[in-house]
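The complex is shown incomplete by one protein chain, all other protein chains being positioned as in the whole.
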Amino acid sequence: MKETPTTATPKKILFVNTKAPYGSSLARDALDALLAASAYEQDLSVLFLGEAVFQLLRNQNPKDIGMKSLAATLPVLPMYDITQIYAQESALSTRGLSIDDLVLPVKVLGADEIAALMGSQGAILSF
Amino acid sequence: MSLLHTVNKSPFSKDTLLNCLAICQAKHSVLLIEDGVYGALKSSPCREQIEQLSAMGVRFFALSADVSARGIDENLIADVTLASDQDFVNLVVKNNVTQSWY
Amino acid sequence: MKLSIAVYGAPHSSEASESAYRFASAACSMGHSLIRVFFYHDGVHNASSLAIPPQDETQTTQRWQALALEFNIDLVVCVAAALRRGIVNTEEAERYDLESQNLGKGFEISGLGQLLDAAVSSERLVSFGH
Partner (left out) sequence: MNIPTDKNGYLLNLEQWTPAVAEQLAKAEDIRLSDAHWEVISVLRAFYQEYSVSPAMRILVKQVGMALGTEKGKSIYLMQLFPPSPAKIVSKIAGLPRPDNCF
């Protein structure tokens, strides 16, 4: 592994998730990338948009489809010092979900807040 | 802050473009690429939103190579400007960040 | 301007790698400095030296190699995604006792941290997925 870069001011980097958990492995890959990114001491945040809010749902048991549970690993994020975790309000409501259904405490954002969050970043990694 | 969105799915089968438009604001730009260019058709299910947002200051582009590839050059919404690959690069450079919607 | 690209799509299955390449090529010809192309997810297939598309179709791997050579671009393939999909260099082939290696010349296999590093060290990063 190359040396972790140290910059004077951490860069704001947003991970944007848009995929449901198991139909595309991009959901898992986004989480792996986020965990790896946490070693670089940047200002990281993660946003779950659209179908990606299904990643956060409790009681996932994907053993029979030969996958590892995203819901099991997501709660590790705060331990990796990733605490700015956001979900799209309309994505939750149109899917009949509330924050009590989720494996992680998330901050729920409306459209304007999402635009502001994206606009304030130094870089966005889209998954 | 300026933001570029790229969208690569057709709105006739996916809600990707709709999701993108839902958070678009004045000063944002939207570049339709790959199957996303079908969203620029006059018959696009998102036509009304595109025209409304365009009037509010959102700029819309479609990647010309993808438009030509699909034979839809003649049927695009007037508010959508064709963009070359160089224009794509310039859009990325001019906007602070890019969110890619798949 | 310093740019980086993330590619998540395999050639010949989605348009993502084609779009990424055209963007990369345009950016380089305009004088921007493309510092890294990071191949992740299905994008790692871009680095396979064993793919033989018909002569009248895009030679994806060679095109990346030529562009990287001309403009001095890092072509980085994520090790975890590559091992899952059977893209290996000599070192990994040896480590896992594999019969052959197939990582195209000019590509390097490295850790997932290099994606974040690209985001940190470039002024703009664009992702191409499907």
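Should a chain be cited, it is by its letter among A, B and C, assigned in written order, with residues numbered from 1 in that chain.
We take it that contacts are C-beta pairs under 8 Å (C-beta built on N, C-alpha and C of every residue); 3 or more make two chains touch, one makes a residue touch a chain.
Just so it is clear, the model here is predicted, and its values are computed rather than measured.
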| Visible chains that the absent chain touches, using the contact criterion stated earlier | A, C
| field | Sole residue of C:47, C:75, C:88 or C:112 that reaches the chain not shown, by the stated touch rule | value | C:112
| Which listed residue (A:20, A:39, A:57 or A:116) would be found touching the missing chain in the intact complex? | A:39
| remark: Contact residues on chain C toward the hidden chain run 79-80, 94-97, 109-113
| task | Kindly note down the residues of chain A that lie in touch with the hidden chain. | result | 1, 32, 35-36, 38-39, 68-69, 72-73, 75-76, 79-80
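Everything below uses one rule, namely that only the chains that are shown with their structure count from here on.
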| query | From the C-alpha centre of chain A to that of chain C, how far is it in Å? | reply | 24
| remark: The positions of chain B in contact with two or more other chains are 97-98, 100, 102
| note | Multi-chain contacts in chain A, i.e. residues touching at least two other chains, fall at 26, 122-124, 126
| message | For a test of understanding, state which residues of chain B touch chain C in their complex under the given definition. | response | 6, 8, 33-35, 63, 65-66, 84-86, 88-89, 92-93, 97-98, 100, 102
| query | How about chain B: which of its residues touch chain A in the complex? | reply | 1-3, 15-16, 19, 22-25, 28, 96-102
| query | chain B touches which residues of chain C in the complex? | reply | 1, 3, 8, 14-16, 19, 22-23, 25-27, 30, 32, 124-130
